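With one protein chain held back, the other chains of the complex are shown just where they sit.
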Amino acid sequence: MALIKRTPTTGRTETHERKQDRDCAGLQARLDDPSSEARRWAARDLVNCPDSSGALVNRLRMEMDPSVREVIFTTLTHLGDSTAVAGLVEFMRSEDVSLRNEAIEAMKQLPDAVAPIMRDLLTDESSDMRIFAVNILESLRHPDVELWLREVIERDPHINVCATAVDLLGEVGSHDALRSLEQLKARFAGQAYIKFAADLAIKRIQED
Amino acid sequence: MKKILIIDDAATVRMYHRNILTEAGYHVEEAINGLEGLEKVLQQSFDLFLVDVNMPKLDGYGFLRELRQLDVPQSPAIVISTEATESDRQRAYVAGANMYMVKPIQPDQLLAPIALLLGI
Partner (left out) sequence: MTLDSISEEDFHKFREFFYRKTGIQFEPSKRYFVDKRLLERMEATGNHLFRSYFTMLRFQASGEELQILTNLMTVNETYFFREEYQFKCLVSSILPKLVENRRDQGPLRIWVLPSSSGEEPYSIAIYLLERWAAINHYDVEIIASDIDTQILAQARRGLYSNRSVAQLPKPYLDKYFTQTPEGHQICEDLRGAVEFTRVNLSDPADTRPYRNFDVVFCRNLLIYFDDLSRKAAAETFYDSLKPGGYICLGHSESMSRISSLYKIVKFPEAIVYQKPSEPQK
C-alpha cells in the first residue's frame, strides 16, 4: 500500500528555525531577513510582542512582497494599538491601491481603536479619506455610527462621500435619519444615484 | 442576451447599476471584489465588465491586469471610479480598461457607452 504514515515534524526543511530566537528583539530584526518566508514568520510571531507595531509599520513602508504585507496587516490588526492605527491611517493615504484597501479592511476590525479618531477622519481635507472613513463605518460596531452618518449627509459637500454614507444609513438608520435623507435628495436634486440610494434607505427605515 | 459582470464592493451601487442594465435588456451578474470577479470569469463568459476601483482583497486595476492574462474572452471593461484625475484614467487604461467613468453615473450616461462598446 502506498499510503504511509509519518509524524508531521519529518516534513520540515527548516533552515529558518536553526536559532529558535522567539524573543521580540530577534523577531523584529528578522523583519528585514532576505527570505520572504522568514519575514512572514517573524511578522506572524510578533503578534505576541505588544510593542512591535512601530517595527511592523516601518517594515510595511518598504515591503514589496504581498504575502509578507498581508501577514503584517493581520498582526497589526491583532495588536490594534494607537501606533498600529496611526500607521494604518498613513497607509490609507498611500498611492498604492492595494495598500490602501488593506489598511481600510484592517481599520474595520478595530472599532475601539478607531472610534476616537473617526470624527477626524470624517472631516479630513481629502474627500477620498472621507469616503474611506465612511467605508470603515460599514463594519464598525459602535453606537455612534448613525449619528456620524447623519452628520456626513447633512454637511459633506462631496457627492461621493454622501453617496457612500447613504447606503449604510439604510441598514443602521432609525426614523431620526429620515429628514436628513430627504434634505440630501433636495441638495442633490437631479442626481439619479443619490435619489435611488436615499429612497432605498428611506424605504428600509420606514419598514421597521 | 449580452451578459455584464458588475464588480463593486457596495451593494447599493451594484443594485443601482443592475437596475439600469436589466431594464435595458442585459443579463447581469455581480461580484463583490476583484477576486470574486475572477472566479466568476473562470466559470462563465461575459460580454462586458463594469469595474469599481477601490475594493478589498483585489482592486479594480488588479482584476483587470489578471483578466487580461487569462485565457478567457477579452471583453471590454469600463472602470468606474470616484477619482477624476488624468493619472487615474491612464492607470486604468494601462491595466486594460477600455473606458473610464466617474461616479455617480446617470442612467443614460451608462447605457450609451455600453452599447457602443458592445457594438450594438
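General observations
Chains: A and B, in written order; residue numbering restarts at 1 for each.
To be clear about the criterion, contacts are C-beta pairs under 8 Å (C-beta built on N, C-alpha and C of every residue); 3 or more make two chains touch, one makes a residue touch a chain.
Here the structure is a predicted model, which means the values were calculated and not measured.
Touch with the chain that is not drawn comes from one residue among A:Asn58, A:Ser94 or A:Gln109, which is A:Gln109.
Counting the whole complex, the residues of chain B in touch with the unshown chain are 11, 31-33, 35-36, 38-39, 42-43, 57-58.
Take chain A: the residues that touch the chain left off the picture are 1-9, 11-14, 17, 36-37, 40-41, 44-45, 47, 64-67, 70-71, 74, 77-78, 98, 109, 111-112, 141-143, 171-172, 204, 207-208.
Here, only the chains that are shown with their structure count from here on.
Taking the mean of the C-alpha atoms as each chain's centre, chain A and chain B sit 24 Å apart. The residues of chain A lying in touch with chain B in their complex are 97-98, 100-102, 104-105, 127-128, 131-132, 135, 159-160, 163-164, 166-167, 170, 191-194, 196-197, 200. For chain B in complex with chain A, the touching residues are 10-13, 15-16, 19, 53-59, 61-62, 82-83, 103-107.
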